[in-house]
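Just passing along the structure, written as structure tokens.
A single protein chain has been removed from this complex, and every other one stays in its place.
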Amino acid sequence: MKLGMIGLGKMGYNLVLNLLDHNHEVVSYDIDREKVNDIQQEGAIAATSYQDLVSKLEVPRTIWLMVPAGKLIDDVISQLIPYLQPEDILIDGGNSNYKDTIRRAEQLKEKGVHYLDVGTSGGMEGARQGACTMIGGEKEIFAILEPLFRDISTEDGYLYTGKSGSGHFLKMVHNGIEYGMMQAIAEGFEILEKSQFDYDYKEVAKVWNHGSVIRSWLMELLEEAFTKESRLESIKGVMHSSGEGKWTVETALDLQTAAPVIALSLMMRYRSLEEDTFAGKVVAALRNGFGGHTIEKK
Amino acid sequence: MKLGMIGLGKMGYNLVLNLLDHNHEVVSYDIDREKVNDIQQEGAIAATSYQDLVSKLEVPRTIWLMVPAGKLIDDVISQLIPYLQPEDILIDGGNSNYKDTIRRAEQLKEKGVHYLDVGTSGGMEGARQGACTMIGGEKEIFAILEPLFRDISTEDGYLYTGKSGSGHFLKMVHNGIEYGMMQAIAEGFEILEKSQFDYDYKEVAKVWNHGSVIRSWLMELLEEAFTKESRLESIKGVMHSSGEGKWTVETALDLQTAAPVIALSLMMRYRSLEEDTFAGKVVAALRNGFGGHTIEKK
Amino acid sequence: MKLGMIGLGKMGYNLVLNLLDHNHEVVSYDIDREKVNDIQQEGAIAATSYQDLVSKLEVPRTIWLMVPAGKLIDDVISQLIPYLQPEDILIDGGNSNYKDTIRRAEQLKEKGVHYLDVGTSGGMEGARQGACTMIGGEKEIFAILEPLFRDISTEDGYLYTGKSGSGHFLKMVHNGIEYGMMQAIAEGFEILEKSQFDYDYKEVAKVWNHGSVIRSWLMELLEEAFTKESRLESIKGVMHSSGEGKWTVETALDLQTAAPVIALSLMMRYRSLEEDTFAGKVVAALRNGFGGHTIEKK
Partner (left out) sequence: MKLGMIGLGKMGYNLVLNLLDHNHEVVSYDIDREKVNDIQQEGAIAATSYQDLVSKLEVPRTIWLMVPAGKLIDDVISQLIPYLQPEDILIDGGNSNYKDTIRRAEQLKEKGVHYLDVGTSGGMEGARQGACTMIGGEKEIFAILEPLFRDISTEDGYLYTGKSGSGHFLKMVHNGIEYGMMQAIAEGFEILEKSQFDYDYKEVAKVWNHGSVIRSWLMELLEEAFTKESRLESIKGVMHSSGEGKWTVETALDLQTAAPVIALSLMMRYRSLEEDTFAGKVVAALRNGFGGHTIEKK
């Protein structure tokens, strides 16, 4: 199959390599020309612009967008549109908000352009070796591209999830669960770290990956991390986040659903961004106010 | 009435002043002789030892213990016991764990000594001017001392709460609620602090104390705090705790009760004691492991 | 002063009575004609339509909107606009989302119409007897209407909070704090209810209102509730919510602020709307899957 790829970041670049492994032809574009050159060395066809990329594909075209979620997607789409024809297919493989996805699919439908949303999990390694893909949009369009999804996914690792937005929604919830699982694991190790015992964390992660109820890929990754650095000495415990956890909580609120674990996973990340908090000052001031409890000064 | 007071810390000292205001005679003792001298200047009768204190009271004696909760209470009681007689009354006015209180009441009962547990709220100001007291133990003993509780409490500010332990239990839950209310207020002000608006917090606390649903003594104390320092600039947001919040959460768990707000109030206090967390390191290492997300180095 | 009032619900109706007490003339309108008749009996001037209401006011006019937040406000404004003139003043006294308020103020500015946002706290009783009002918008316009706000508010119970949106934002955060305080109190009483002790809740709420650290208007209201029904026997523990708590949590997320207590207060409300949860089924199924733990069947 021949398709276009726009966006050669960590995920997009690995995905092109994955596609090339499966004998697809990939016309690749990125604002960063160096990345285009690099991927060309690997066997991809270089494109120098959106127009160039489109011109190098046969109609109906399939173009995969792997660009950061948000306004950028709208920009790319609006720049692509003039070159597209009815029946062309756009795939958004990034972590877009499902509401944006639904809106975009409707807008593109007016132009006769099909829009698939593909939630992609498995990290860089998955993108390279076999991802987990969740695909929303028109079923007929999915059917056309199914061989493509089969090739880039690990065995049994792709799913048609239903109408437009359902792929990104499922990926969003996946990430929400991921936040919760990571925080659960992290809290457990913090309790170990503060305990009276002296555990070898690499060995703990390893044994938990062999036969325990909590064996999981995350625990495997943690075993690797502890293998590199036995107590993560050099790492600062600052937990960034990139949006999907927040959307999951917002969605939970919209659906009037209690999701305390996902919400708190996110909030502990926010807390980790702060050295000190205004909330803490308020409580310290109040304790001093009624009980004369000592305040720590800066 | 004539009674003994053991423990002249922040709460005990103010309580003696309060009792003196109401024309009680207070034989006062503390390990710190200076405090005994000070309170003597205020009109109390000084005692130089437990034996001395006991000897200066008529039987049946009433002795109020205002010492830090925990093992210290047991020590004091075991040292007092040899000098006590059946029908003497001990009052534990501190923040003792109600389970300890129940145990102590039973042990003292064997000696014929009565034991009342008095949860005391209102901070130092309350101890001085009129506290809120919650009194557990034998109802007949409470009845004997009711005038005393009426005097030291603000109007309508004392309550017989039932059998032994019920006073301390109620005070414990009071403190659990206090933790939750304080954290709720603190979170609100943190949101204000991070918002796009520029509020005068003193004025905010003041207006909220006049007619709003959340008007409360804590908000009044906060108005005072912001009056002293408009943005609490000099205060570090380290939130210490002294046990009752923890007991409330443990009790909730024992009773299989969901108390998420009280639990999280406590946990955010613990979090504030840390500059960095091992949990944060684990999450940062995992994010790097699957997604190549940058780790912040120490 | 003469002003218009649109919306005679629980809050609006009481507010008109409050204004009449202070010798203001209030041209009143509601879709429900019966309410208009009722308030006319109390001394207000009846209006039969927006046009009629506007025509009965002198320029520059002051019109207070007390209608449910959301799209309805936009509808009312768009229907009023044709009758308004530059320098007229609209007041939104409801619980509008501050983002909508900012947008509306900008739109009305183009027409020369001033827009004040007034967060109003204190419940129906406050609206009637003296509310707590937080007023955002142009300072000059606030200054013109300050006597009005002084009259309807309890003493010291009004505050100019800054630019457009700041009044509604502050009210929103107030409600977030309110959610947290209420849940903290509620958890405390649930622990009492499940405990081994037998408390008289009315007496507990009463004593806590006299001298304790957690004395507050909410505790006073609870004393009243327990006076009516000692164990709230007839009440179902279903906790509805009306939007401001949710907005507070969403705002906290937007500001990357940890607000666990407010978030969980809201989520426990959502949980109370459910008899059973899908999450619970999933956990029960998993426990059965690995441990053979018994599942309860419907």
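Letters A, B and C name the chains as they come in the text, with residue numbers starting at 1 for each one.
Assume a residue touches a chain if its C-beta (ideal position, glycine included) is under 8 Å from a C-beta of that chain, and two chains touch if they have at least 3 such contacts.
No experiment lies behind these values; they were computed from the predicted model shown.
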Worksheet, complete the sentence: Neighbours of the unshown chain, displayed set only, are A, B, C
Discussion item. Can you say which of A:63, A:159 or A:238 touches the chain missing from this structure?
Written reply: A:159
Worksheet entry | Residue among C:185, C:214 or C:262 that touches the chain left out of view | C:185
Worksheet, complete the sentence: Touch with the missing chain holds, among A:134, A:225 or A:295, for A:134
Item to complete: Over the whole complex, note the residues of chain B touching the chain we left out.
Response: 213, 246, 249-250, 252-253, 256-260, 263-264, 266-268, 270-271, 273, 277, 279, 290
Worksheet item: When the complex is taken as a whole, what residues of chain C touch the one chain not shown?
Response: 10, 122-125, 182-183, 185-187, 189-190, 193-194, 217-218, 221-222, 224-225, 232-240, 242, 260, 264, 268-269, 271-272, 275-298
Response to the item:
Interface residues of chain A toward the undisplayed chain are 121-123, 126, 130-132, 134, 153-159, 161-163, 165-166, 169-170, 173-174, 176-181, 183-185, 187-188, 190-192, 194-195, 197-199, 203-204, 206-218, 248, 251-252, 255-262, 264-265, 267-268
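We adopt the following convention: only the chains that are shown with their structure count from here on.
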Discussion item. Per-chain Cα mean versus the mean over all protein Cα atoms: which chain has them closest together?
Written reply: C
Worksheet, complete the sentence: Greatest number of touching C-beta pairs links chains B-C
Item to complete: Taking CA centroids for every chain, report which one is farthest away from chain A.
Response: B
Response to the item:
chain B to chain C, mean C-alpha position gap in Å, rounds to 34
Worksheet entry | Separation of mean Cα positions, chain C and chain A [Å, integer] | 38
Worksheet entry | For chain A paired with chain B, centre-to-centre distance based on mean C-alpha positions, whole Å | 48
Worksheet, complete the sentence: Among chain C residues, those touching two or more other chains are 213, 256-260, 264, 267-268
